[in-house]
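Just one protein chain is left out here, and the rest sit where they should.
Chains here go by letter, A, B and C, matching the order in which they are written, and residues are numbered from 1 within each.
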Amino acid sequence: MPELRLGLIGYGFMGRTHTNAYKKVASFFPELKYKPVLQAVSGRSEEKIKAFAEQWGYASYETDWRKLLERDDIDIIDICAPNNMHREIALAAAEKGKMILCEKPLSMNTAEGEEMAAAVEKAGVPNGVSYNYRRIPAVTLAKQIIDSGKLGKIFHYRTNFLQDWCISPNVPQGGDSAWRLDAKVAGSGVTGDLLAHCIDTALWLNGSITDLTAMTETFIKERKHALTDKVEPVGVDDACSMMCHFANGSLGLFESSRYAAGHKALFTLEINGEKGSLRWDLHDLHRLEYYTKTDEGALRGWRSIHVTDHDDHPYMNRWWVPGLQIGYEHTFVHQVADFLESVEKGTAFSPNFRDAVETQKVCDALLKSAKARSWESV
Amino acid sequence: MPELRLGLIGYGFMGRTHTNAYKKVASFFPELKYKPVLQAVSGRSEEKIKAFAEQWGYASYETDWRKLLERDDIDIIDICAPNNMHREIALAAAEKGKMILCEKPLSMNTAEGEEMAAAVEKAGVPNGVSYNYRRIPAVTLAKQIIDSGKLGKIFHYRTNFLQDWCISPNVPQGGDSAWRLDAKVAGSGVTGDLLAHCIDTALWLNGSITDLTAMTETFIKERKHALTDKVEPVGVDDACSMMCHFANGSLGLFESSRYAAGHKALFTLEINGEKGSLRWDLHDLHRLEYYTKTDEGALRGWRSIHVTDHDDHPYMNRWWVPGLQIGYEHTFVHQVADFLESVEKGTAFSPNFRDAVETQKVCDALLKSAKARSWESV
Amino acid sequence: MPELRLGLIGYGFMGRTHTNAYKKVASFFPELKYKPVLQAVSGRSEEKIKAFAEQWGYASYETDWRKLLERDDIDIIDICAPNNMHREIALAAAEKGKMILCEKPLSMNTAEGEEMAAAVEKAGVPNGVSYNYRRIPAVTLAKQIIDSGKLGKIFHYRTNFLQDWCISPNVPQGGDSAWRLDAKVAGSGVTGDLLAHCIDTALWLNGSITDLTAMTETFIKERKHALTDKVEPVGVDDACSMMCHFANGSLGLFESSRYAAGHKALFTLEINGEKGSLRWDLHDLHRLEYYTKTDEGALRGWRSIHVTDHDDHPYMNRWWVPGLQIGYEHTFVHQVADFLESVEKGTAFSPNFRDAVETQKVCDALLKSAKARSWESV
Partner (left out) sequence: MPELRLGLIGYGFMGRTHTNAYKKVASFFPELKYKPVLQAVSGRSEEKIKAFAEQWGYASYETDWRKLLERDDIDIIDICAPNNMHREIALAAAEKGKMILCEKPLSMNTAEGEEMAAAVEKAGVPNGVSYNYRRIPAVTLAKQIIDSGKLGKIFHYRTNFLQDWCISPNVPQGGDSAWRLDAKVAGSGVTGDLLAHCIDTALWLNGSITDLTAMTETFIKERKHALTDKVEPVGVDDACSMMCHFANGSLGLFESSRYAAGHKALFTLEINGEKGSLRWDLHDLHRLEYYTKTDEGALRGWRSIHVTDHDDHPYMNRWWVPGLQIGYEHTFVHQVADFLESVEKGTAFSPNFRDAVETQKVCDALLKSAKARSWESV
């Protein structure tokens, strides 16, 4: 039984979701040749990383990620560190010939992303980026429906990602829990954190974006920094929106915010085509809404598909019986399974680093447009 | 232009809904031969009935309904008086050869209903009972779907009618606003007021009921009577439920209550057949949910049909454009239109008095069963 | 009983909705001093206008709207003619000292609108524009909630109006049924027809818009013209979207389309404030969704308010009992009632011509921005 020895870097929220996935995949995808082994995890605080390793069953730990890369008993590096560390780790891991799975966004900007993509391509190592929402069964089903031609020519693509955890001015920036508000660590705000998911999914479902115009806003201009304990200007975008054209002629409308009261993690998408439409949102991730003009006129309506059928729905033959939901964590199990399969078959995982650079390009164009108040080509 | 001169008896909530319907029908159903004329309205208080006549445009009024029946310039009697007056008025109106539209429930019990049905049949006068919910476009569409065979053999019929206005012990019984709680005036409580709607619709959609067992409850045993100003025992049922068999082999489950917090007038129904299912409720009366097993497996889901299409949906070619809802009041317009059409064509209106006796039989069997704690044949 | 003698110009879809409202208002708002009388209606085809007058009960008709304006027995002119006739009729009616209710959009552009507003102000005649959706009880309730401060500072305003009736290339442009696709008659496409509603409501609920950037699209470039029977270029926008800033600092995102399969008339809006949020859509117009952070943490959720309570909800004390919906047509009854009340009290109706010019300014800026691909001040 060929083992794939994992070295995880970072042990926060994403460190937990990825670890859980590696632990589950062999039982639920038993046909896969490679079986992940929790070989080592890395984090700066010895006390914390030791506790994490024990809690999750890692065989060892490191307090310096560079040592992890040096080890011969590590086959795959999983990067769950903050955004500003992705590049350095990825370049080093590629040089060591490790396989790499990197949390999203791939990089702080397009230039970094290009460098990283070039590095893994040069090294010839399997690589992937964790845009996990593609692998929600309902979203994968949407992809299948679109690819089957059931929607026909696409006119509209509408998507947003809304949260509400930043409304209070008392939320700090920086530190373990709020590094996403620290521009030096996160790069951008909602653009890279939330809209990047919308963009990745959109590029996958609806093809490339040609040009766009955008708007960003930082509602609360100053927040206390958790590390310096001083009130500092907030450098990230609290909200962003963009209008764009897709190469297929459809119009796009994108928005994300952390100031939308009542929405915890409301990633939504809607696609309108000449023959039908699709709608989905993350708050009821197990449902896909589908409208088709081929239904008899008097009986047409949006169908609410409960995407839980063992026999009919993507990935669901791995889980339970019809009607019983899976949840958020399963997207990571599917991701690991597909990554392992791509390693086994020697095919490219999707999205890989190169694919993720396309998302970076849209993010960069968005930020540039918002600053310049102009349309930008992607 | 042949006029149909209306004499309305009663000017409460139902007096208003019926009057509004008579006023609208000619404009929205211009092809109908008979045009209603608001000839006279009757009520005991001269002050109130005069004001009502003025507000709504009646040409005259009476303070004694018997005088209304005597008049030669009245063609149709519409009975909107409380339940305990239906029988006497209807018998007298039939004797005078008037057409009759009677509010539901038809009568205080089956015996009265039989007498009334016999009277109108003997007199040969057009007659109908105002089970208006049949004529909600979504409910009529349900009827069309069932009759088309799209559901196949029926297994289950589930329906309830839930309100919450009696939870407070301070609601009185009796008087203008609460005669529905006075057993002498209303006959029964939720059984005749609410469940009768469920029963009428069920008999129409799913055929006759053969036997049933039931339960009733009066949660608040005593209430002040608005007329006597004394605390008196409550004689009506606050809640009722029944299980039954339909003649077609399906199982029925019925419930109504005025103690269901959060439900204002939630009349619901669901029908499960071997090929598909239907669901509807009064709180979103313009929608019908439809599930069909003929849809492709992966794409099956409950369709939410927005029953507002001018070209495709029952009655909707009379109203606006797709997407724009009609409401509660329109059920009465449809009812009057269908009644006028039946008069014009010499056909029976549905439900007529005879049909409504069937609903009374179920109500009586329900009340008997609840008392005897036994199954009863209908 | 002071009569207000109506002269209606136009007898299409809007002619019907307005007429119905004038006929109902006195019964449902009996306290109003002025009672509308259907004095005359005007349309070019004698055959058609005569039939319309008969069907709806107008006392007389004209085949030239100028003759209607000449008549002394007309107090109020209601303009339901196509957009390109609004200006001429309104200017002439103002000169004759008639009160004016004008269908939306007020005008073909801002310049016309300014001229019209100046004319009615100079003439000192009561005037109003039929942005009827403000008067849906749920939308009026939203206004009350916002004005009460329950949402606090606003961050986001999101709205769209989606239809799907233009997807087929076989829909013609021009003529009775499709003049909305003829640029010469309609002025613009979805911008003036649909987005204008979104804009009017937004300005009412959230205050003025300072600047915007927009995108428009005409998906099907040529359609047969119903009058010439020739294939001609389509001059109107099939879809539009805009991003904007409101004067209160909030961000706006607007979109409308006639190519969104599955949406018949889906006007939606959502407002996110620091203390709570609101959501509403026209397909379930009797519901308002409300989220408040003041609810206890574990029990917070979007409340679906069934806006049908006689005692608590705007306008609903005119209609039925809790739980029973009103529909689209009632917005026009409320509009006429409020107009009559404003005449009685000598106050300004909202929106009047001057208010509606603000909506035109946004529409013009939108169309300019879409052409120039630039941000525009309003």
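Operating definition for what follows: contacts are C-beta pairs under 8 Å (C-beta built on N, C-alpha and C of every residue); 3 or more make two chains touch, one makes a residue touch a chain.
Just so we're clear, the structure is a prediction, and the values are computed from it rather than from any experiment.
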Of B:Tyr133, B:Trp179, B:Trp280 or B:Trp302, the one touching the omitted chain in the full complex: B:Trp302
Omitted-chain contact residue, chosen from A:Lys67, A:Lys122 or A:His283: A:His283
Touching residue (missing chain; options B:Gly276, B:Pro314, B:Gly327 or B:Pro351): B:Gly276
Hidden partner chain, touching residue among A:Gln55, A:Ser168 or A:Asn248: A:Gln55
For chain C, the residues touching the chain missing from this view: 141, 144-145, 288-290, 292, 295, 297-306, 309, 311-313
Residues of chain B (touch criterion as defined above) contacting the omitted chain: 155-156, 158, 162, 164, 167, 213-215, 217, 219, 239, 241-243, 249, 251, 253, 255, 257, 259-263, 272-277, 291, 293, 300, 302, 373-375
Where the unshown chain meets chain A, residue by residue: 13, 17, 19-20, 23-24, 26-27, 30, 55-57, 163, 165, 263-266, 282-287, 306, 308-309, 319-330
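Here, only the chains that are shown with their structure count from here on.
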Per-chain Cα centre nearest the global Cα centre, belonging to chain: C
Inter-chain centre distance, chain B versus chain C - centres from mean C-alpha coordinates, in Å: 35
Euclidean distance of C-alpha centroids - chain A vs chain C, Å: 42
Length of the line joining the C-alpha centres of chain A and chain B, rounded to whole Å: 55
Residues of chain A touching at least two other chains: 300, 302
